[in-house]
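Attaching a single structure in structure tokens format; questions to follow.
After this line comes chain A, so read on.
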Amino acid sequence: MSDDRSSQLIILFFAFVVLLNYPVLQIFDRKELWFGIPALYFYFFFIWLTLIVVVGLVVRKKRKS
Partner candidate 1 sequence: MQISDSASKILVVDDEPNIVIALEYLLQREGYEVHKAYTGQEALDRLETITPDVVVLDVMMPGMDGFEVARRIRQMPALECTKIIFLTAKGTQRDKESGYASGAEYYMIKPFENEVFVSTVNEIMAYG
Partner candidate 2 sequence: MALSLVIGFSLAYITLLFLIAWWVDKRAEQGVSVVNNPYIYALSLAVYCTAWTFFGSVGRATTGGLSFLGVYLGPTLLAPLWYMLLRKMILISKHQRITSIADFISARYGKSTLLGVLVTLIAVLGIVPYISIQLKAVTFGINTLTHFGGGPVAAPASILLDAGFWVTVAMAIFTVIFGTRKLDPNERHEGLVAAVAFESIIKLVTFTAVGLFVTFGIYNGFGDIFTQATYRPDTAKMLTFESSGVTSFSWNVLMMLSLFAIILLPRQFHISVVENTSPRHIPKAMWVFPLYLLLINIFVLPIALAGKMMFDSGIHPDTYVLSLPLAKGAAWLALAAFIGGFSAATSMVVVEATALSIMFSNHIVVPLLIKTRSIGGNDLVNGAARLLDIRRISILLMLILAYWYQKSVGNTYDLVSVGLISFTAAAQLAPAVIGGLYWKRATHQGAVSGLVVGFLIWAFCLPLPSMAQAGIISNTFVTEGLFGIAFLKPYALFGMTGLDPITHAAFWSLFLNTWAYAIISVNTQPSMLSLTQADLFVNIHKYISGQEYDILKREAKIGDLKAVLNRFLGESRSLSLFNEYQQANGFLPDNQKIAQAELISFVETNLAGAIGAASARLVIDSVAKEEQITLDEVMRILEQTREAVQHSRIMETKNEELKVLTLQLTRANEQLKQLDRLKADFITTVTHELRTPVTSIKALSRIILDDYERLDDERRTAYLQIIVNESDRISRLINQVLDIEKLRSAEQLHSVDTVDLREIMLSTVAGMQQLFAERNVTCSLPHSGDAFLVKGDRDKLIQVMVNLLSNALKFCDPVSGNIKIELHIKGHFVLLRVQDNGKGIPMHARDMIFEQFTQLHSHEQGKPQGTGLGLFITKKIVEQHGGTIRVESEPGEGATFEVKLPLFEQ
């Protein structure tokens, strides 16, 4: 059970390493406003929030079981 969560978290780590680095960032590095917010700025905070939520869900599962 604990090993499962460790694996999930390691996978998360690598997934977000990719999402928060080049070349993925290249896609969002554009002179545009999305919902009135610069595209890259918007992207960073979106991914950031996603990571927080996903990590929160993964570690929360533990307490139930």
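Just so it is clear, a contact is a pair of C-beta atoms (placed from the backbone, for glycine too) under 8 Å apart; a residue touches a chain by one contact, two chains touch by 3 or more; residues count from 1.
For anyone wondering why these and not others, all candidates are chains of the complex that A comes from, given by their letters.
Only a predicted model underlies this, so the values are computations on that prediction, with no experimental measurement involved.
Asker: Chain A is shown by itself; which of 1 or 2 touches it in the complex?
Answerer: In this complex, among candidates 1 or 2, chain A touches 2.
Asker: Mind listing the chain A positions that touch candidate 2 in their complex?
Answerer: Residue positions touching the partner: 5-6, 9-10, 12-13, 16-17, 20-23, 25-26, 29-31, 33, 35-41, 44-45, 48-49, 51-53, 55-56, 58-60, 62-63.
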